[in-house]
Every structure is written in C-alpha cells, then in structure tokens.
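What you see is the complex with one protein chain gone and the rest in place.
This part shows chain A:
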Amino acid sequence: MTSIGTGYDLQNSVFSPDGRNFQVEYAVKAVENGGTCVGIRCKDGVVLAVEKIITSKLLKPGANKRIATVDHNIGVVSSGLVPDGRHFVSRARDEASSWRSTYKAPITLAALAGRLGGYVQAYTLYSSVRPFGVTAIVGAWDSEAELGVDGQVGSGPSIGAGGKVAGTKAGGPSLYMIEPSGLYWGYYGAATGKGRQAAKAELEKLDLASANLSIEAGVKEAARIIYVAHEDSKDKEFELEMSWISSTDGPTKGRHQEVPKDILEEAEKAAKKAMEGEDEEETTATEGETMQE
C-alpha cells in the first residue's frame, strides 16, 4: 500500500510501480461494504442467499428482490453497488439470449461465467470507465436432460450419423464467483460482502467437495450462514432472500426460483434456533473463563 497517495490510484487501468491497479482494489472495498451473499453447490442443485439490510421501515417486506434469474436455470446475486449488479445481470441475460440464438440451446454456466468475467475485466482496461463495484455469485443447474433438435421439435435420428451415444450424461450443478477485476473461479461454496469471513469459515466446515449435501439441507445451511455472518452488524435489521435451482427431477425441475415461503420460514426458524444455541455455549464458556480468573 506504499504507493497510495503517490498518484497511481487516481485513474483506472494504471499500473502502480509494484504492478497493481488500485482503482480495482477500491472497487473491492465497495463490495466489502455490501450485504453478505452466499452460494452453495449441493449434490442435486445450487442455493443462493443474500442478507438485505433494512435501511428504513418504509421499505416493503419481500419487495426489492436482489437475486435475479438469467435464462431459466441460472441465478445471479451480488454484493456491492446494487445498480452495478443490475447492469451485470442485464449483460448476463443478453449473453444467454445471444447464445441461444446462435446455438439453439441454453448456455452452460461455465460459458456464461467466462463471458461475464471477460466483460467485467474489460472495465479494468480503460481510464474512461470505472471497474464494477460488485462481486457476483452465479449458480446454475446445467440440464442433464437430452435436448431435442431445436428444443424438442424433433428428436433427430436414433442411430447412425447424428445419432446418440447411449448412456452419456452431461450437466449438473455449478457455481462461480466473479470479482471486480474480472477474476472468476468455480466454487463448491462462495461468499462475498461484509460478512464473508464468517460465512467462508462456516462454508469450509460443510465438506461440500464430497457432494453429500442435499439441496434441502443446503437451503437450511445457507440461511444459517447468513445469520452467522450477520452477527457482526447485529444492530441492523435484515431480510433474508433465498433462491434455489434443483436438478431436473428435483423441487424446481431444473429452473431457478425463489425458495418457497414456507421452506424459507422453516430455514430461518432453524437458523435462529442454531444461533441461540451458539449464544448459550459462548456465554457459558466465557463465564467459565471469568471464574478461572
């Protein structure tokens, strides 16, 4: 950080003597102030969750959605500057629809993440634009169903050239996080925003790599993690927004949807209960410590 204040942080796309783009790092600061976002890649789907800080009692509960849908099967949530997030979503929708018009098939999340990463990165290349003030988490269930020729209009030849290979399977859950620099990775579990440290610690405990977690359990975990991550800004009220994308034979039939109200409420109740349990443990532990002193 020695170069700060020496003029290398005044313009986007300028390298500092140690090879950094400070404007991008400042954009990351904007993200670090945003509400916590979490994405969990489960064995049969993906769960997205966001902590929405309630800045005024005049805001209508349940309105002002922060999780957006792209195509049918992709969910996007971001923390940082909300309008930048909306612009990001709009670009994602355009990319998905242009992919469809070219290839007559839905875009895979790997391809979409690549395009979005490229788009965000382009905003680090010029001093005439500013970097994106968002880190976005995108999740999808890439359909494993066999797609017909031009979307089920016909099924094509059953054998021979252009025929099908028996038993092949593609698709499945996938989750990516895209940062203001344009950097993106695939994740088992991703977190960003103010409470990301606490959220990441909780995500690491879940052993997501072995893909044992069901999407129903994932919803509960996501709710709990948002509540845990909220601990540091306890004084502010918040609303939990969650969405999920299940496998083709799961509850959302391969589509990205809001988590239904009853399931959301149940998950929130369980999250609150888990938090109370933790509080009790903590208080007894601290009491013990003071006793020893």
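To be clear about the criterion, contacts are C-beta pairs under 8 Å (C-beta built on N, C-alpha and C of every residue); 3 or more make two chains touch, one makes a residue touch a chain; residues count from 1.
Just so we're on the same page, contacts and distances are computed from a predicted model.
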item	value
Candidate names "HDC06929", "Trafficking protein particle complex subunit", "Translin-associated protein X" or "Proteasome subunit beta"; UniProt protein name, chain not shown	"Proteasome subunit beta"
Among A:43, A:93, A:130 or A:200, the residue in touch with the chain that has been omitted	A:93
Contact residue for the chain not shown (choose from A:29, A:65 or A:272)	A:65
Where the unshown chain meets chain A, residue by residue	65, 68-69, 71-72, 93, 96-97, 100-101, 104, 148, 150-155, 258
